[in-house]
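One protein chain is absent from this view; the other protein chains keep their places.
Then we have subunit A:
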C-alpha cells in the first residue's frame, strides 16, 4: 500500500462535508469568495443552507424570523447564512443574509405562468414633507435625520438586493420593506414584468440605488433626500425625481431634492418611449451636476443634453466641475467621430480618468443632427487628465487619431491604454523620440505590456464591475 500522496490529490480527496465544515468557520465574505476557487467549489458555501418548504407567504414569514434571529445579538448562527425556500413545482427562492449587513433575495427560480406586468411601490420609512411648514417644523424641533430609533421590528439590514422580483412577490416585498428602517443601499435587478417603480425614501438613510436590466420598465419615480449614488442600466425610462408636482418650491430646489455623487446612466439599450423628450431627463441632469463618477452614453449627450445646455440654469454653470472619472459609451459608425466627446470634455475641467468604450450594440439616433455644442467655456486644458482607457475601437489608427486630437484640443498627453487581445495584457501608447519624425513616420505606436504594471495608474472605472 503505497501511501505517498501527491499534493493535489490530498485535498481533492477531502470529502465535501469537510470542505463545507471548513467554510462554515469562515467570515461571510471569505465564504462567498470560495465560489471563485474552482467549479467544484462553486456552490459549496450554500450547501449549509436550510431547505424549507411552503407558499410564498410562508417564505416571507421565514425571512422575517430569520432576520429577527440575526438582529438578536445573543444568538448569532455562524454558519447558516441563508436558506432555500421550495415553493413546489420546481420553483424556489433563495435567501442569503450577511449578518447585520445585507439581504439578498433571488426569485429567479420562481416559475410563473404568465409574466404579468406589475407596478411596485416601495416605501422606506419616509417622512416626506408635504409643505414648507412641515419641513421647518421638523427641523426646528431638531429632528434627527438618518438615525431612526430601531423598533422591535427593525431589521438591521443595510443593503437589500432583489433579483427577478415578479408580480407574485412584489406585494410581499412592499410590505416587508417598511421594516428596513436602516436601509442604505437598494439594488433591483432583472425584474421582468416590472412596469413602473415608485420608491419613497423620504429622509431615510437610503444613499444608493442600483437598477439593472429591468427590461420592461417604463417609468421610475423616486422621492428621497439622501440619495448619493444612482446606478441604472437598461432602456431610457421616464424619470420623476422629488416632488415634481409641487410648484410651490421652485425657488428652493435644494431641499426637496438630492444631489448625486455617482451616476451610472447606461442607456445604451435606447429609449423605452418614442418621444424621449418627455422623459424628464432634465431633472436628472440637474442632479448630476456635482457628480464625481459618471457613466454617460454618447447618444444621450447628443439628443438630450446638448439641446438643454444653452438654456438656464445650465448655461450659467461651470459644467461638471467635480467630475473625476468618466465612462463614455460611444456607438459605432463607419467613421469614428469624436466631436461629441470633445464637446463634453470641455465641460469637465477636473477630469482625471477617461474610459471610452465603443459598443457596436449601443443605440444611436438615425437623424443626422450633428449637434456640436456651442459651449460657453474658455479654452480648456484638461490638466488633471492622467489616463485614458480605450475599448472597442476599430483599429489602432483611430485610437492614435484620438490621442492626437486630445493633445490638440486640450494640450494634454495622458497615458493611453487600450484593450489587448492577449491575456493579462494591455496596449500602451508610446511616442518615439523626435528623430524618427524626420523620416515621416508616425511617432505614435502601441506596445503590449502586462496589466499589473498599470493597475495603480489605471484602475477600473467604478461602474465597470456590473
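Operating definition for what follows: contacts are C-beta pairs under 8 Å (C-beta built on N, C-alpha and C of every residue); 3 or more make two chains touch, one makes a residue touch a chain; residues count from 1.
The criterion applied here is as follows: contacts and distances are computed from a predicted model.
The complex includes a chain that is not drawn, and of the options "Elongator complex protein 6", "SKP1-like protein", "Acyl carrier protein" or "Prolactin receptor" the UniProt name matching it is "SKP1-like protein". Among the residues A:48, A:92 or A:185, only A:185 touches the chain that is left out of the figure. The residue from A:39, A:275, A:311 or A:395 that touches the chain not shown here is A:39. Hidden from this view is one chain, which touches subunit A at 1, 3, 5, 7-8, 10-15, 18, 21-30, 32-39, 41-42, 96, 98, 102, 104, 159, 161, 185, 187, 465-466.
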